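Worksheet: one structure, shown below.
Note that one protein chain of the assembly has been removed; the remaining protein chains are unaltered in position.
Showing chain A:
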Amino acid sequence: MGSLRTFIKDVRGAKTLAEERSIVTKESARIRTKLKDDHLVPDKRRKNIQKLLYLHILGEKTHFAQVECINLIASDDFRNKRVGYLAAMVLLDEHQDILTLLTNLLNNDLNHQNRYVVSMALSTLGSLTSPELARDLYPDVENILARSTDEFLVKKALQCAAKLIERDTTLLEIFYPYVGSILKSRQLCTHGGLLGVAKLCQVAVSCRSRYEYDNYPEILQSIVHKIPEFFSILQDMNSTNFSAEYDVSGTCDPFLQVELLYTLRLMFELAPQETAQYKNKLNDLLTKIATDSAGSKNSANAVLYECVRTIFALQLDQSLKVLGVNVLGKFLSGKDNNTKYVSLNTLLRVAPQEPKAVQKHKMFISRCLSDPDISIRTRAVDLTFAILNETNMKELMDELVSFLKLSGEQEKDLIINVVDQLISKFELYAVESEWWVIEIMVQVLKIVGQHISFDKVSNVIVMINNAQDLDHKTRLIHETLELSLGKKEEAIDGDNLGWKLLSVWCIGEYGDILLQRNMFLETELTHYLCLVNGIYSENTKLISYTLTAALKLSAKIQSPSCVEDLRQLINGHSKDTNIILQTKSVQYSFILNQPASQRHDILGAMPLFERSGKNGNGSSGSKPMVKPQEQNLLLELLEETSTSNGAAAGNNSETLLDIFGNGSSDGASQLLKSSTKADPIINIPQDSVETYQSDDMQVFFKMASMVPGEAHLELYVRGHAQISNLQVLAAASKTQKLVMGNLSMASIAAGQVCRQELKVSGSGKLKFRVKLIHEGPSGLTTDQFDHKFDQSL
């Protein structure tokens, strides 16, 4: 059998993966047989374990030889011990049963006269501490701390002690006095020793809740008393002279500095009362480090970063927080991506607390939006939204739009996230100029329309529809369509369906104005619709918009050939496999055959479109409602579903509204059922009962008709003041099924009356809880009342 070196060479020399595998499997099998041999000489045993370690690095299984590591540790030869301990640390973990075999060996070696053997035993115990090992071996570790004057062993024993306490908190009582004794000893208090002391302090404060004995206050007190010593150590390290041994590009031992800062942070965080007296000193120290620390090296930044984390974790003084934000701002202005990353991450957490201080650095944040690194860009986007407010909105929105321009295909999620947040910010803040919003949104559509859902595009369409200034609107649409029709150098991506949807809608809705002003030719617009119809036949939503646009455009153009093209476009879908498109096509052909004057009425301009969701008229009522035990909960729930339902229905009715515009004709009246067509005047019938009265309204209930098992009810609302966006929600008892019918009007003037129909089926007493949501003179109000009829079903 060859040496380890030959084995490694063989593996590396393998030409194919299969060859490598066969070498590895053979060697693994050979090691297995060798190790089974009880008479194998220790030297051979060691070599086999070394090979085993190599197998482990290759990702092979090594479980069969775990016991062998322990046999090697038992050897007296230092070489064997060394490999044995290494293998134990690398191959085993604290959950293995064979650890019990280690107890005695470790016990011996922790008291070995050779310091390196002791050190290996400490390291191994530290890596593999189980609660049992901790209980059995703590006296040996304590022995080292109490007696040894060897800094090398003490630093490891301290780390090991911290780990033992973590496994068995009661040991804290044994080990805590060594924090003081080590700090006192000049010889032992080296950087390595201090790292161990810090670790011990961290464990001591963080195991507070798990520690069972009642002497914890004393222990904590003795640890907390060491805070001034940590202060002075940190101060010394930040003074000018320090040994070159600990210099890391101009900073004195950043590892120890960070460890001490973290220890202090834990102490102040977990024992706020006990440490209160040192808080001012801590402020001074952190201020000093944060202001004095110079240099742009990573090592210096690591210490600064820890300072900032401490400041925000402990919620220190305002001035320190501002200082902290400024340090992070400085990080952003640098070139190093890692410092930028941690800075953005921290600023994100800090922005809600210190919005003003963070906003000061918006220039650098915006710069990160164009960073080549995606993880930096993502965080910069989040942070930009976090600091966005009414005053800096314009500026930051422009930055975000240019960010979108740079974004690539593979960042779809990020783009969607940005667009979502953009829209929600526009809703959150009142923007003076609606055109600015529209222009931004159109621009966003142009850049990343392929990633934007049609719902969002509908939002933009509604914004354009509702905009008042016709000249401005025409200009915008002109530009939009010039792009779509390929009249500009810029080309729109074929995948950009959002943009296509917008263009198609614009043609249908504003075709007449565009033609009047000679912006486009009839053939161009017709051709575009036919083109979209041909290319995107898979996309139902886009095609149904196209159908509507074709119908509308047909009423606005003169050229018979164009009209014929559009007619064919519409008729082409009369046998569509998609039922929605088919229905549309058939209905539209019907409308196309109406006389011109009627057609013109149907296809007039769209009215101002009220946002769906706010008014749930009609559509909210069509959902059956069942009353459960917890009425209020249900009502909340119903409200949710009915609004979302309203939103969904709103989208459908949008296309309906699209068709019918203001007027309606006999030919299409069947289609109008779901829209809100109402008698202008409703009177409250004599036989209704008044059930509720508030400042805004008076409510009456009437039993319209009743047969066993079913009842029709009517609810009348008389406005005392102007009421808009009225929404009626009702719940009946559990044994009944309630169907909400039409609401005659969602907005009523003072003195006017509207009617809500209800249908109940089932059995039992007729009891209702009714909730009325509306916008009255005092804003959005909700009224609620219960009513019980004498009759039962």
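Simple rule for what comes next: contacts are C-beta pairs under 8 Å (C-beta built on N, C-alpha and C of every residue); 3 or more make two chains touch, one makes a residue touch a chain; residues count from 1.
Throughout what follows, contacts and distances are computed from a predicted model.
S.K.: Given the options "AP complex subunit sigma", "Trafficking protein particle complex subunit 10 isoform X1", "Multifunctional methyltransferase subunit TRM112-like protein" or "Cell division control protein 45 homolog", which would UniProt use as the protein name of the unshown chain?
M.R.: "AP complex subunit sigma"
S.K.: One chain is left out of this view; which of A:Ser299, A:Asn465, A:Thr691 or A:Gln756 touches it in the full complex?
M.R.: Looking across A:Ser299, A:Asn465, A:Thr691 or A:Gln756, the contact with the absent chain belongs to A:Ser299.
S.K.: For the chain not shown, which residue from A:Thr103, A:Ser127 or A:Asn417 touches it across the whole complex?
M.R.: A:Ser127
S.K.: Please pick, from A:Ala162, A:Leu347 or A:Met697, the residue that touches the omitted chain in the full complex.
M.R.: A:Ala162
S.K.: Among A:Val90, A:Leu348 or A:Leu521, which residue is in contact with the omitted chain in the full complex?
M.R.: Spelled out, the listed residue whose C-beta touches the missing chain is A:Val90.
S.K.: Quick one: say which of A:Tyr116, A:Tyr429 or A:Phe590 touches the chain that got left out.
M.R.: Residue touching the absent chain, from the options given: A:Tyr116.
S.K.: Can you list, in ascending order, the chain A residues touching the missing chain?
M.R.: Contact residues on chain A toward the absent chain are 5, 8, 12, 50, 53-54, 56-59, 61, 77-79, 82-83, 86, 89-90, 93-95, 114, 116, 119, 123, 126-127, 129, 152, 155-156, 159-160, 162-163, 191-192, 195-196, 199, 202, 245-246, 248, 253-256, 258-259, 262-263, 298-299, 301-302, 305-306, 309, 337-342, 372-376.
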